[in-house]
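The other protein chains are all here in position, but one chain of the complex has been omitted.
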Amino acid sequence: MIVMTVDPINPDALRRQLFDAGAGAYCGFEGWIRNENEGQAVLRLEYEAYDPLALSEGETILAEAKQKFPFLHAHCVHRTGVLDIGDCAVWVGVSAPHRDEAFQACRYIIDQLKVRLPIWKKEHYVDGHSGWVNCERCAKSA
Amino acid sequence: MIVMTVDPINPDALRRQLFDAGAGAYCGFEGWIRNENEGQAVLRLEYEAYDPLALSEGETILAEAKQKFPFLHAHCVHRTGVLDIGDCAVWVGVSAPHRDEAFQACRYIIDQLKVRLPIWKKEHYVDGHSGWVNCERCAKSA
Amino acid sequence: MKTITVRYFAMFRENAGLDEETLTIEAATAADVFSATRERHQSAEPTGHCKVAINDIMADWDSPVSNGDTVLLFPPVAGG
Partner (left out) sequence: MKTITVRYFAMFRENAGLDEETLTIEAATAADVFSATRERHQSAEPTGHCKVAINDIMADWDSPVSNGDTVLLFPPVAGG
């Protein structure tokens, strides 16, 4: 299941949803807002998403991961809106019988989410300017 | 830092210790007690460890991981004593600037812990018998 | 001529100064719609890392558009 939310992410409550008596391994990933990107001091980030397609593409990614690395349960939550340094922007959790599937599925899911979901982030820098990440050319044309 | 404990592991409190304004990624692994191993229904597990060497070998593994996959913080906690199905036996958490180091360091640490730390587990099966994991020959000689 | 509703996201929305507009244009494919909006809003972004959806379904730049379609224009994504 994938969820898009403007509320703070609660990793502990989320991982509990993956409990299973047949699970010997759990792997969790969190993306945190970092105070620096490509040499620039970051103040805060603003995430925008197109939820209907983020959700459907997210479900597709989870289904692909389950086929490649059979796991028991996987969830993903992505936050949008204004986030401060240290905030959790994305959480992925996977429970599986063994650790190899848990690690590999978790990695696959976050790698794919980052490049396929219609989500955009605008970095606000300490020096006052801002920029859309991965979008240098559109920034130039602004 | 590595900790050996007989108390329940609290992953949420532990991950908070890894917060860092320079961290963009967090990877956590948990080993849970599974209800089955190699075709046998498991009732509970009993972990025994030799703490002084588990701690020193654990610190060596963390230092190796930091050199291979530069991360910001990594912690590990391993529980001993009697554990029931669903209990968390081991937790590893790593925070890093980017996700690649976080995933790789976390995986390296758990892989090495499992084969190098002086920790032993005895499985108690639903059918009443029990056995030390990885120790078929000593079981035969018993 | 076709009536196409175009929705802009992130940088495209900021550049166009609006979320959505309805255009009456000559357009056979999603790429044609994108070209028309680039001229209209003086944008130089190539299709390269951008993505497009038609009526809430991910599409290719050469996917055909029909009268009444809604075309979603996505600048390069950056989730996580």
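Letters A, B and C name the chains as they come in the text, with residue numbers starting at 1 for each one.
Methods note: contacts are C-beta pairs under 8 Å (C-beta built on N, C-alpha and C of every residue); 3 or more make two chains touch, one makes a residue touch a chain.
Keep in mind that what you see is a predicted model, and the values were worked out from it rather than measured.
Considering the entire complex, the omitted chain makes contact with B. Considering B:L14, B:C27, B:V94 or B:L113, the position touching the chain not shown turns out to be B:L113 (whole complex). Screening B:V42, B:V90 or B:C106 for touch with the missing chain picks out B:V90.
Panel shows chain B; residues 31, 48-50, 52-54, 57, 78, 89-90, 110, 113-122, 132-135, 137-142 of it touch the chain omitted from the view.
The rule is short, and it goes like this: only the chains that are shown with their structure count from here on.
Here the spacing of chain A and chain C, counted between their Cα centres, is 25 Å. Centre-to-centre separation of chain B and chain C, using mean CA positions: 50 Å. For chain B, the set of residues that touch two or more other chains is empty.
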